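With one protein chain removed, the remaining protein chains of the complex are shown where they sit.
Read from first to last, the chains carry the letters A and B; within each, the first residue is number 1.
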Amino acid sequence: MQQKKGVLAWALILIAVLFLLVMLVLPLVLVASEALAKGWQVYVKAITEPFAVKALALTLEATVLAVISNTLFGLASAFLLTKFAFRGEALLGACIDLPFAISPVVAGLFFVMLFGRMSPIYPFLRAEHIAIVFAVPGIILATVFVTFPFITRELVPVMEAQGRDEEEAAATFGASGWQIFRHVTLPNIKWALLYGVILCTARAMGEFGAVSVVSGHVRGKTNTLPLHIEILYNEYNFTAAFAVASILVILAIVILILRNLVEWRAKRGLKHAD
Amino acid sequence: MAASRQVIPGFHFTLGITFFYLSLILLLPLAAFLLYASGMGLTKFLEVVIDPRVFHAYEVSFGTSLAAALINGVFGLLLAWVLVRYDFPGKRVLDGLIDLPFALPTAVAGIALTTLYAENGWLGQFFYGLGIPSAFSVFGITIALIFVGIPFVARSVQPVLRDLDPSLEEAAVMFGASPWLTFRRVVFPELVSPLLTGFALAFARGIGEYGSVVFIAGNLPYETEIAPLLIMAKLEQFDYQAAAAIAIVMMAMSFAILLALNGYQRYRSKKQGV
Partner (left out) sequence: MPIEVQLQHIKKTFGHFQASNDVNFAVEKGRLIGLLGPSGSGKTTILRMIAGLEQPDSGDILIGGRRVNDVPAGKRGIGFVFQNYALFRHMTVRENIAFGLKVQKAPAAQIRARVDKLIELVGLKEFGGRYPMQLSGGQRQRVAFARALAPEPELLLLDEPFAAIDAKVRKELRGWLRRTIHQLGVTSIFVTHDQDEAVEVADDIVILERGHVEQMGTPVEIYQQPRTPFVANFIGEAMHIPDYTIFKGFENGTTEGAHEGILRPEFLEIGANDHEMRLPLASEDGIVRGVYFRGSNAEIDVEVKGQLLKGTRSLEKTPLHEGDQAKVFIHRIYSFAGGRTQILENRAKQVDSVVI
């Protein structure tokens, strides 16, 4: 709908632009400005400091593991939900959405109660010297919990819209499950999958509440980047906090650009196909 | 339909993966939590839940989330409208920017907003000058929750508005309806459903939000203490039962919001005979 724009239209555009500038852009500018407030040297020092590097490494580790396992789960569960009819489908869908209704802090609490001192399996874990809560495995589990619905939620509507016909056609030729998935389903959902993976990565990388509960805040050992930022900030080391934060801002912007690129590619692919 | 008779192969395989994964990541921790919480007894539960400090934290969480979700309802609709209906320079950047709160780690948003709205911050100077304490106050918490919730409403309304049949509006115009009347009577009713979806998601997310709020809240008991923060505080005092009790009430709130949404959508689709 393209009309000649009146005063109202320009006013609405102006309000929208101002709202986003103040709410979204200004905080980003602030992060950059605070990070560089004491010059490049301080900035570089802050982000190369051993604890920061270790926190970055742990963040990447947790993110990569969570994204890989959630991708496998996302593919399996979306295939299950869209290509088969079975009793309990709706219940399963609701279960997968559950993390959206649960505060990350509460999610962290779940894992403390499963693996922590009050857990029935704690004596066993202790005897075997397995540390999960207040250790790296707990951080990974909490990250996985908070991010596991993303890929499924991205894939289900796309696969629902595509229907089962192509898979059924392949099945009438006697193709195996893997052949069908590899040659028929996957090529049809690659953009949606990539989109989901990107969303999942963004969320995994920045997870704070759940990780905060299970981490135990052991510096250099169980601190992810967001937790490291919190510690620096609470120590009034603002420049360092913002310097480290700027790494995450850059990652977030890269993710946004990737996300838009994927969306644009997917749309172009569709147009091309028409 | 019998679950054992599926045309497309792979039913048992994907079912197995999905159930194994859900059990490990979701059901087991949830069960551990419920098992632990059920051992607490009703008296202890009530004692925690109706404690004035806890009760006040719920009020703050609920009230600020509601306010933020309402504000996002208005601005989300505006953003979706502007992005779908108008063309202007920088539109694509603006569109991509809306997802920033999804991609930016909440802790980064938290420290950036706190610095921005603090007494000597870029925006804080202005607000404090007006006599409004914009940080470490309910006002600040609401700002943080608006930030977090921006994408929800805009992204639910946008696709519906884009796919709205233009002949609906053309029909209204043919009857001589004014643009405002057309919007109010023809366009807006179509947007109520996505608007409510976005609103409810933003609301539920706000109640559980931790990372972006914890810095700007100031965390004064009876004033700016939010429920997730109280869970953290109880955990630090090793009062796991109290933490579990608060968590149960929070989960109940989120579920109530999402169930209400679900109920409304069902009622609506039934009424329209879809």
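FYI, a contact is a pair of C-beta atoms (placed from the backbone, for glycine too) under 8 Å apart; a residue touches a chain by one contact, two chains touch by 3 or more.
Worth saying up front: this structure is predicted, and the values here are computed from it rather than measured.
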Among A:Glu61, A:Glu89 or A:Glu168, residue touching the chain not depicted: A:Glu168
Residue, one of A:Asn188, A:Asn237 or A:Asn260, that touches the chain absent here: A:Asn188
For chain B, the residues touching the chain missing from this view: 1-2, 5, 7, 9
Residues from chain A at the interface with the omitted partner, ascending: 165-166, 168-176, 179, 183-184, 187-188, 273-274
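Note that only the chains that are shown with their structure count from here on.
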Distance from the mean Cα position of chain B to that of chain A, given in whole angstrom: 16
Complex interface listing, chain A residues touching chain B: 1-2, 5, 9, 12-13, 15-17, 19-20, 22-28, 30-31, 34, 69, 72-73, 76-77, 79-80, 83-87, 92, 95-96, 98-107, 109-114, 116, 118-120, 141, 144-145, 148, 164, 167-168, 170-171, 176-178, 180-181, 199, 202-203, 205-209, 212-213, 225-227, 229-230, 233, 238, 241-242, 245, 248-249, 252-253, 255-257, 259-260
Chain A contact footprint on chain B (complex, rising order): 1, 3, 6-11, 13-15, 17-18, 21-22, 25-30, 32-33, 35-36, 75, 78-79, 81-83, 85-88, 90, 92, 94-109, 111-113, 115-116, 122-123, 146-147, 150, 166, 169, 201, 204-205, 207-211, 215, 227-228, 231-232, 235, 240, 243-244, 247, 250-251, 254-255, 258
